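The other protein chains are all here in position, but one chain of the complex has been omitted.
The chains carry the letters A, B and C, assigned in the order they are written, with residues numbered from 1 in each.
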Amino acid sequence: MSTNQTSHHQMTFVQKYIFSTDHKVIGMQYMITGLIMAFLGGFLAYGFRMQLAFPGEAIPLLGKMTAGQYNEFITMHGTIMIFWVAMPVLLAALGNLLIPIMIGADDMAFPTLNMISYWVFFLSTVVLIASFFVPGGAFAGGWTAYPPLSANGYTAHGWSVGLGGNLWIIAVALEFVAFLIGGINFIVTTFNMRAPGLTWFRLPMMVWMMLSAVLIFMFAVGPLIAGAAMLLLDRTVGTGFYNPAAGGDPILFQHMFWFFGHPEVYVILLPTIGVLAEVMTTFARKPIFGYKMIIYATIGAGFLSFVVWAHHQFIAGIDPRMATFFSITTIMISIPFSLIIFASIATLWKSSITLSTPMLFALGFIGEFLIGGVTGIYLGSSAFDIYVHDTYFVIAHFHYALIPTVFFGGLAAIYFWFPKFIGRMYNETLGKVHFWLTTISFNLVFFPLFFSGMAGEHRRIFDYSMWKSLMTPEIMNIRIISTLALIVLFLSQFIFVFNMIKSALSGPKAEKNPWKSNTLEWQADSPPPHGNFAQTPVVHRGPYEYSVPGRSEDYWPQTSAN
Amino acid sequence: MGFLPPNVSSFGHHIDSLFWIITIIVGVAFIIAEGIFLYFIIKYRKKDGVKAEYVAGNVWSQTKWVLIPLAIVIALDFFVDIKTHTAWSEIKGGLPQNQDLKIRITGQQFSWAYTLPGADGQLDTDDDIKKTGELHVPADTNIVFDLEAKDVLHSWFVPALRLKQDAVPGRTIRGWFKVTQPGSYEVMCAEICGVGHTIMKSTMIAHSKEEFAQWVANGGSDTAPGAGGADPFADMAKNLFASGAGDAEKGKALVTAKACMACHNLDGSKTVGPTYKGLFGSKRTVTAGGQDKEVVADEAYLLRSIYEPGAEVVKGYPPAMPPQKGLVSEQEAKDIIEYLKTVK
Amino acid sequence: MGQTTTHHTQNKVEKDYHGHPNYIKIWGVLVGILVLSLAVGELGHKVLSVTLIFGLALVKAIMVIGNFMHLKWEPKLLTWVMIFAVAALGIFYFGVAPDVVYVEMKIAK
Partner (left out) sequence: MAHTTQTVDISEVPNGRAAMWWVIASEVVIFGGLIMSYLLFRMRYPQWGEYASHTSTPMGALNTLVLLTSSLTVALAHKAATEKNIAATKKYLWFTILGGVIFLIVKSVEYTTEISHGYTITANNFWSFYYAMTGLHAIHVIAGMVAMFLVMQIDVNKGRNLHRVEMAGLYWHFVDIVWIFLFPLLYVAK
């Protein structure tokens, strides 16, 4: 382990901010990279939605879009939003910012390794963005990269053709390496560096969820790294792992991808459930409903998420008997998550709610995620999936599951911990304006897509004018409404950026515990110094002792002795 | 929910009824959950002097309020599972006993090719009817298809039949359907298959049984063979270009807008489709009805290759171009041909 | 404000010192198993020899993990982690086998 902390000399700017090994600075670096990539991903969505709403016309800022560009935009939109926004912001940024300070440690178990993990991630971001400007453009085979299309249809040509695709695979592989290193850091820190008295069942829900998310990611990503290596060999060296003519099998990659893909969406969801528990209990002044029940449900869902993956492939040519098995496991895995959502709703019973911005976003998450979860039952049923697979119904479903998780959950976390890590209060009214604009426009973008999906609008089509059944006035109007609402959604994020920057520079100073919350990070100064706590805190009780009968104050910090 | 297209498939009712069952169950559960959720938010807003109650939810008297609704959700889920199983096993589980007609569907980059058994009713005999972009089927008969793909993944999707099945290179996936109503229904490709994924359209035309038998007897065309007389495209070319030249500029834009460039090229290289370079007026060897012949690429030839590409296929190229009837208007075809004249 | 943090694993006497098994003896056993699995390879009966060889390979692996890597003296959790890693691979294998192993190939002309 690096021992430079012991000789605490005055660190230069580069050491303090660029190559810092402080978990808070690394968390901030992940957060900023993730948010910038969110705007890039959002801009790509603006691009292809304009093409869908006004086919063939020149798009402001982008000009006329060709079919190849369209495929490139949708592939990169999917890749960026999942791998370069959801995972860095929810997993790496919140993990790095919160885990050490929430368990009373001064830093991660391996600070230098933590810094390396960010810079490997930064390198992968550079490689991904470079793949846009490479001859032949970025990868255009869908973010799921199914061979043989992702292997250029096995027409042999070397590195030059499809360089964008090769860079895409290298960028995603580098990103997996970064999150594996980061993940190991999180696990060892949570196991070994908890403050005295902080037993497993006194840990805040955030730390539990972060730990299980990282564990699920680690065990699920293995086969896909092997699959990506085989795909890269297919594309460059000319091997035939997925080439049916050479005896390979395209279905193998689909299994490898979704064996990782489905646990991946739970890796993204779990940190948000952690944020939900922290934010809701603080603003409802009430303990989380069924702390242990939620933890056991999460562990159960973690194991179940490994036997669910083929519901993405019901009609992709897998054995119909397997589809029945996976349809049953898919319906079963909705049980632990409905339990978690029911428990969070039950937390509001007999509570005293203050609707500040983080609470609004957390409640917004529950309200919207219910729609995402509920439409999952349609898709989990294999028979109905025959009709709606690869249509806009699927797109609407997974956006209702992912956007509440990443945007509402992520923004709830950012607003909630902003006073702690920046040391200044954000502007409450701007926050509320941002919430209501985001919620309304988000629903306007995606709810209509359920209907166009039901009408049979299939996915990843550049121009629907060839299908009369999909060019009816209602469906055309749906596309236009959805695109205009997307523009409103995209622009309203700038209110958030303005609010964050203005408050960070000139917002009122934030006190140590503005929300009167119990967990450890609220006992440190804001912003917490390097090393977090002057004295290692000693923990006396669980994190959610709110409104304990017989106490004057309605909160009871974990560290206070009486 | 008026967006579901009218169902013309024998097993379509399974999917529609399944849709309604899930909507009712899930809709009620959703409204109750969202209702309670909003009610709690409104009722338990912070009031001065009122403290929240310490409910940790770790005793049965409290957790039953969550576990019992959960048990109900589980029971309803498994009810949906049973209904799903019956529908799935009928549609995908196996093939019907009496398989009246066996066809082959081949997905290839950027069009669907259909092989129907000719009059002898046997596939892979020389009287097979091969059509690109148009599938003619009889109504009220169990049609069993062998679905395969030549190059990349495709997905044969007919919304009206409530049927979708991915075509995977290297496999022959067997499936069946029965059209209950004659008519013309759109077929789509639902799996991204490259630049031309957009134009991979084809149409399924369901005839009544007698009409289909007549169609097969005619060797796969509506009119009896040999009755064609004068070449229909020659007359179309004559009167189209009688009123003067088309607009080459508009033609240039149309060639990208209609995604022709997904397969063809302007620089003479070998792509999925033949090059446009020096096309107009040049000699081309084509195979039509099995024999090769030499043709001059004049306006009639270009019109035929736009509207009926399967009739004369340039030697060495797959019959992969989807017919553009109803997608490219005659005026647009005229502008495109005008532009092609300028590509040297 | 000076901040000295001692990383507790740095200069800590090997608290969990639990002795070292006789490595040479274990190495001898491992080489023995290797020779045995080679000998089994010459056996005529194909299925028996393959299962025996993989069995012996598994025994070798367990011995290396147990003795050389001291998993025997680590907390039970680490053993369960390793078992779950292998179980996840098993789930992957049996989930994919019906699609890859039992499907005959037919290349479309």
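By our rule, a contact is a pair of C-beta atoms (placed from the backbone, for glycine too) under 8 Å apart; a residue touches a chain by one contact, two chains touch by 3 or more.
Just so you know, these numbers come straight off a predicted model, no measurement behind them.
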| item | value |
| --- | --- |
| Neighbouring shown chains of the undisplayed chain, as defined at the top | A, C |
| Among A:T12, A:T112, A:N192 or A:N477, the residue in touch with the chain that has been omitted | A:N192 |
| From A:L252, A:M322 or A:I340, residue that would touch the chain that is not displayed | A:L252 |
| Per the touch definition above, residue among A:G56, A:G240 or A:G423 touching the missing chain | A:G240 |
| From C:L48, C:A85 or C:I107, residue that would touch the chain that is not displayed | C:A85 |
| Touching residues (missing chain, whole complex) on chain C | 1-12, 14-17, 20, 23-24, 26-27, 30-31, 34, 37-38, 41, 50, 53-54, 57, 60-61, 64-65, 67-69, 74-75, 77-78, 81-82, 85-86, 88-89, 92-93, 96-97, 100-101 |
| Sites on chain A contacted by the missing partner chain, in the whole complex | 1, 105-106, 109-110, 113, 180, 183-185, 187-188, 191-196, 218-219, 221-227, 229-230, 233, 237-241, 246-249, 252, 256, 531, 533-536 |
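What we mean here is this: only the chains that are shown with their structure count from here on.
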| item | value |
| --- | --- |
| Category of the chain touch graph - line, ring, star, complete, other | complete |
| Chain B and chain C, separation of their C-alpha mean positions in angstrom | 49 |
| Of all residues in chain B, the ones touching two or more other chains | 169-171 |
| Residue list for chain C, restricted to those that touch at least two other chains | 103, 105, 107 |
| Chain A-touching residues of chain C, taken from the complex the two chains share | 1-7, 9-10, 84-85, 88-89, 91-92, 95-96, 98-100, 102-103, 105, 107 |
| Chain C residues touching chain B - in the complex, by the definition given at the top | 103, 105-108 |
| Complex contacts: residues of chain B adjacent to chain A | 1, 3-5, 14-15, 18-19, 22, 25-26, 29-30, 33-34, 36-38, 40-41, 44-47, 50-58, 62-63, 65-67, 69-70, 73-74, 77-78, 80-81, 83-85, 87-89, 91-93, 109, 151-153, 155, 157, 159, 162-166, 168-171, 173, 186, 188-199, 201, 256-257, 259, 261-262, 327 |
